[in-house]
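What follows is an incomplete set of chains from the complex, kept in their original frame.
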Amino acid sequence: DFLSALDEVQPAFGVSEEELQQVIQNGIIHYDASVEETLRTGKLFVDQVRTSSRTPLVSILLHGHPGSGKTALGATIAQQSDFPFIKLISPDSMVGYGEAQKVNAITRVFMDSYKSPLSVIVIDNIERLLDWSPMGARFSNSVLQTLLVLMGKRPPKGRRLLIIATTSLRPILTDLGLSETFDSELNVSPITTLRALDVVIREVKLFSSSQEHKEAIRMLAEAGFRDEENAKLQIGIKKLLSMIEMARQEPANVAQRLTGALMGLGM
Amino acid sequence: DFLSALDEVQPAFGVSEEELQQVIQNGIIHYDASVEETLRTGKLFVDQVRTSSRTPLVSILLHGHPGSGKTALGATIAQQSDFPFIKLISPDSMVGYGEAQKVNAITRVFMDSYKSPLSVIVIDNIERLLDWSPMGARFSNSVLQTLLVLMGKRPPKGRRLLIIATTSLRPILTDLGLSETFDSELNVSPITTLRALDVVIREVKLFSSSQEHKEAIRMLAEAGFRDEENAKLQIGIKKLLSMIEMARQEPANVAQRLTGALMGLGM
Amino acid sequence: DFLSALDEVQPAFGVSEEELQQVIQNGIIHYDASVEETLRTGKLFVDQVRTSSRTPLVSILLHGHPGSGKTALGATIAQQSDFPFIKLISPDSMVGYGEAQKVNAITRVFMDSYKSPLSVIVIDNIERLLDWSPMGARFSNSVLQTLLVLMGKRPPKGRRLLIIATTSLRPILTDLGLSETFDSELNVSPITTLRALDVVIREVKLFSSSQEHKEAIRMLAEAGFRDEENAKLQIGIKKLLSMIEMARQEPANVAQRLTGALMGLGM
């Protein structure tokens, strides 16, 4: 049924613009030096694949807390490569797939990539692709084996491939023997400084006046989000953006609500 | 068979009035400030989804003791949203479904919701949807993975979705990695005060005369259901309503039977 | 295959007289006050379902030692309700069914009951319906989930349903999370007194003369079955009736054989 399963999935060539757009539609806020650093390192790998004929296969793993921005960063690196083949393998587009269908869909993307001289494949949220469940340590072994083989298989002569994978559960990948297949790992860290908070809040125009903004930052500092050394703040950019929107709901108390929400995190 | 399974389930658009009516037919008794509070908070999330374009997906979890009123409150919040798409995903309408059929039915509701600018999906009784069994810690991993993906997947551009889920087994959801996908959690607590009891009894007209009512409350107080601090009373509204009906059977001893039944709970 | 399975089972409306007769063909011997009490309590629940429109679903669990008479009592309560829909769900009529067929057959009975204004469903021997095996703690999770949902699902508006279930393994039901779905539990206890023995023996006319009967009772008393306080006797009515028949085989030694058999129990 593998072969018949193959027919249910339409082949995909070229760049899947729409899918990439979908995951980076909120843009990248440069709240921190680390953001730039991650994009720059990503570019280095893109260049290596483009130029060195001896390493036709390079793979990197973006890992970090849930919502720290892994998918958006991975997709951005991929998009900026300008390679003729860019493709996102995401659990979002495999809802309801059985094991065989997943294996098939994943395999097909790799096979398609082998037809392009230069390719990037973003494998998003590996734990979900694997149907990983912490209870009972369940996962799809056939998807795992497929990834293990495909991530170690050299593209055919003259073809080059960059693999960018993301995960929030790096230790699990290690236990599954997947970590060691990556050439490099990049850690995407959460926001921990008031300065970064400041940048984000300004960027999304939470306050209309500069005065209000300053007030809010002062309130946050007073609430304890000031000392960067033993930071009590630790929040992914995705969740922060969501909290900001919730705070925006009550125009009278925006700063209070945001501070409250951030303080509620540690509980 | 996923695709063929899809055909067995008819698509559903718009508001499923009947299903919602079914679960809230007994109405909401405002026995307590917490009831109002829950509905009000629910409305806040409805408003956020309606107004903020940056958070197209918001999800909340109503959790609490069995029979504490989670389903009725969730359905009420959904209904009061007046969103064009309101839908109940409930194990009650999936009796006898296999895993694939469940995954399919759930997926279809989400896909349908993506066609409406504003949607609410109530996922009732998640543990039952997951076929959770405490013995052997069994559950359907494919339903779990489907929920994990769908609850994290952004609706397409211009579409917004509020997810309201209910459970009596919050710790299990945490163990399964489902808790952290919710933006917020609301606890629906059982009835613990004599004052709340009083309201409910009055509301359902258990006694015909005010005298009888007062007598009954005094009897309950004497039975120990008076001190609110270390309340020995802890009962879900659903079970309380059921006990009241049983007591009503013996017109001569209504108060005694109700008191007896409430005292029997602790055993 | 759920749908196709549905066709293999013929629909059943109305009262299934024959099945009920089969399980109560030996009648009910009133050897004890507890027998009357159980039937009376059963009747109370029947009345509640008949009269209170606010509790359209009531469920009770008859539990007790193997052979203590649970099935006969449950069926008797059901039959005496005179409801237009009375149905027995029993493992006896599902020999050789697979999981899907069982789920289907059970579901169909409930669906049929929803068409009648007043219904009783007797779910006999739940542990067997669940294919429960103590070794390895195996059971059919799909049957379990089906029961959990159906026993919590309100009948449609204007329909009322009484569920009477029986089990010899109440602790297992608790472990499986099934116990808490019942509104009430009734314990069917085994025979422990000489007086009850006396009634049964007389009722089934084990001895032709009153003299023989008295002799036998004296022999039983001497054998130690006299002191009711720390009764050493504990036997289900079903097994007792079977022992009496075995004793009847040897007309010369009826009393001795019965005494011997009863004494052999403790071994």
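Per-chain numbering from 1; labels A, B and C assigned in written order.
Note that in this section a residue touches a chain if its C-beta (ideal position, glycine included) is under 8 Å from a C-beta of that chain, and two chains touch if they have at least 3 such contacts.
Only a predicted model underlies this, so the values are computations on that prediction, with no experimental measurement involved.
With respect to copy number, the whole complex recorded in this structure file holds 6 identical protein chains, 3 of which are shown.
We adopt the following convention: only the chains that are shown with their structure count from here on.
Interchain contacts link the chains end to end along an open line, per the touch definition above.
Overlaying subunit A on subunit C by C-alpha atoms takes a rotation of 120 degrees, rounded in steps of 5. Subunit A has no residue in contact with two or more other chains. Taken together, the subunit A residues at the contact with subunit B in this complex read 8, 22, 25-26, 66, 91-92, 94-98, 101, 128, 131, 133-136, 138, 204, 241-242, 244-246, 248-249. The residues of subunit C lying in touch with subunit B in their complex are 2-3, 44, 47-48, 51-52, 54-55, 58, 100, 103-104, 107, 110, 137, 139, 141-142, 144-146, 148-150, 152-154, 156-157, 175-177, 180, 183.
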